[in-house]
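Please see the structure below; I have some questions.
Every protein chain but one is kept in place in this view of the complex.
Right, chain A next:
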Amino acid sequence: MAAEKAEMDVLKKECDGLRTQIEAARKAVNDGNMTSAAGSATEVGRVQLKLRKSLKGHLAKIYSMHWSSDSRSMISASQDGKLLVWDTHTGNKLVAVPLKSAWVMSVAFAPSGNLVASGGLDNMCTVSNIKAASPKTLRELDAHTGYLSCCRFLSDTEILTASGDTTCCLWDLETGKQKIIFTNHIGDCMSLALSMDENTFVSGACDSLAKLWDLREGTCKQTFSGHTSDINAIQFFPNGNAFVTGSDDCSCKMYDLRSDQEVITYQDGSLNAGVTSVSLSNSGRLVFAGYDDFNCHIWDSLKGEKVGVLSGHDNRVSCTGVPADGMGVCTGSWDSFLKLWN
């Protein structure tokens, strides 16, 4: 007993020492923030995007949407128990995928456009082929012990999931089995984003931390703190060296991987609503953040100023997304509508 206590004391001392070391190393490179550096950047001016389409079809709250890599098709998930695939150029519905469980929280399109994945309070990730004559369930990935909050395909054979059981998981779609389980968060994982090179991904969780993971080794490489409440959304900045988070603490933050810390916070005294979703324009200059206040606010990512707002939803904006060609932004809401703006 005494020996164990002694070992615990040694380990605790080492933990404290390492934490102090990390903080000191971060402070040592913290020679100025983004806002001051961005003083020389050109002004973005007022960003006034117009509502181009209101997509009507779901009968209940929309929880998630994801663009296809063709920048034209888009899939949405609603707790009316359906996934809808839309042709955003015409506004037509292309495919309806009925769900076994209506409590869906996340939906994703595979880069190929052949497969879609969804999941939620059923703790499973269901993968379907939407190119078949009628949508066909390919796999039910069942191993998480908590809700599925987010899923992203690497390809038609691999998918990453984030769960309320505090883990993320890489699955092999050919076998339907877990390949790697990523454990380190101490709160529900709410969101994940894959890096462009697919070697790493970042996750945001209810422990208010964001983490960078090595996809192949399964290890957590970096941990980013700063938020004071659940992180609900996370997206990579297009250069792959930074990412943006959105949190219940009503702020968004940009973290840089190579400085290992936060470089700017997007917050405003008048904004007292949690952030549900974030997406970035193609240059990374604009951050579209969906809030519980029914709006999607637009931030200048470099200067940290609010530069616009997308108003029109009658309930919480639950999801936002910019397609690969950067030609617009889609917002989805608990009001059951999806809106396209540019």
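Here is the rule we use: a contact is a pair of C-beta atoms (placed from the backbone, for glycine too) under 8 Å apart; a residue touches a chain by one contact, two chains touch by 3 or more; residues count from 1.
Quick note on the criterion: contacts and distances are computed from a predicted model.
Set against the options "AP complex subunit sigma", "Glutamyl-tRNA(Gln) amidotransferase subunit B, mitochondrial", "AKT-interacting protein" or "Guanine nucleotide-binding protein subunit gamma", the UniProt name belonging to the omitted chain is "Guanine nucleotide-binding protein subunit gamma".
Listed residues A:Thr137, A:Ser155 or A:Asn241: the one in touch with the omitted chain is A:Asn241. Screening A:Gln222, A:Gln267 or A:Asn315 against the full complex identifies A:Gln222 as the residue touching the chain left out.
The chain omitted from view is touched by exactly one of A:His89, A:Lys131 or A:Arg216, namely A:His89.
Chain A meets the missing chain through residues 1, 4, 7-8, 11-12, 14-15, 18-19, 21-22, 25-26, 28-34, 37-38, 40-42, 44, 47, 49, 52-53, 72, 88-89, 91, 184, 219-223, 237-239, 241-242, 254, 256, 258-261, 263, 281-286, 301-302, 322, 325-329, 340, 342.
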